[in-house]
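The structure that follows is given in the form of structure tokens.
What you see is the complex with one protein chain gone and the rest in place.
Then we have chain A:
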Amino acid sequence: MEETMVTSAKVSKPRRTKRVQISSLLASAPMAIVAIGVFVVCVGYSVVLSFTKSRLFPNFNWVGLDQYERLWGTSRWIVSVENLFLYGVLFIALCLVSGFFMAVFLDQKVRFESGFRTLFLYPYAMSLVVTGLVWQWMMEPSLGLQNVVQRMGWESFEFAPLVDPQYAIYGVLIAAVWQSSGLVMALMLAGLRGIDGEIWKAARVDGIPTWRTYLFIVLPMMRPVMITSVVLLAVGVVRVYDLIVAQTGGGPGMSTEMPAKFVIDHITARGNVGLGMAAATMMLLPVLLVIGPWIYREYVRPTKH
């Protein structure tokens, strides 16, 4: 069916298609130049620098894989990578769950829906630096939430994850989820509203409970929304930097260090661009290896039905 439509279009308006192609090529040229110039060339340059002994300024004294060797022998880098995985998996999962629940809540045609929507989305309007600072204050043991609750009489209450190297990463996680789940809520709500009302009617006729309809019928239909959310959240995970700087500065010790902070610290204050670029290249690899083929499968070559 699709094929015949495409052929008929080609047959009936061949000249117009060509013109459209040229003008669309022209229109996308700036975008292509930027994409190639900024992404391909600059990324390539970064990779090249990772094989050099560049300090604060780029140079081309080749050292082979020395920087990578030092990188993987540096405990701070290894801690950073572990943190990123832990943080990334939990962050994406928690954001999806809380975002979905908020969206479902709003989908119940509640009163003051727009008020709630603004409320839920509001944290997302706040910069990560502000988010980090606010949560740092709240989690301060002698001034923050812990102190307030203890003063109200619950003496044994403890909530100060940031001062304990074991739990600091979860403190950062709370702040991040608080900030980002509103975005997921907005996307999911749009997805829910896009579900055909007929499906709800059919489910009701069949006597399927609401929660099952959401979980087994509506959720699978929202696959594209889920993918968009995951991609957006994943991008946020890989580049997490400002939140860490504002909330913990990577501490206590190395407990909340992240790869992006490793890169920035090394290409600026520590004056070791070679090592920083080796780290940046390592950050690019999983993106290329995992997310690349996945996006290709999802978008570029849609699955056949």
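Rule of thumb we're sticking to: contacts are C-beta pairs under 8 Å (C-beta built on N, C-alpha and C of every residue); 3 or more make two chains touch, one makes a residue touch a chain; residues count from 1.
Simple rule for what comes next: contacts and distances are computed from a predicted model.
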Message = According to UniProt, what is the chain that's been left out of this complex called? Choose from "2-oxoglutarate oxidoreductase, alpha subunit", "Probable sugar-binding periplasmic protein", "RNA polymerase sigma-70 factor, sigma-E family" or "Heme chaperone HemW".
response = "Probable sugar-binding periplasmic protein"
Remark   = Missing-chain contact, candidates A:Leu94, A:Ala160, A:Ala203 or A:Met258, resolves to A:Ala160
Remark   = In the full complex, chain A touches the hidden chain through residues 55-57, 74-76, 136, 140-142, 160, 162-165, 168, 245, 248-255, 264-266, 268-272, 275
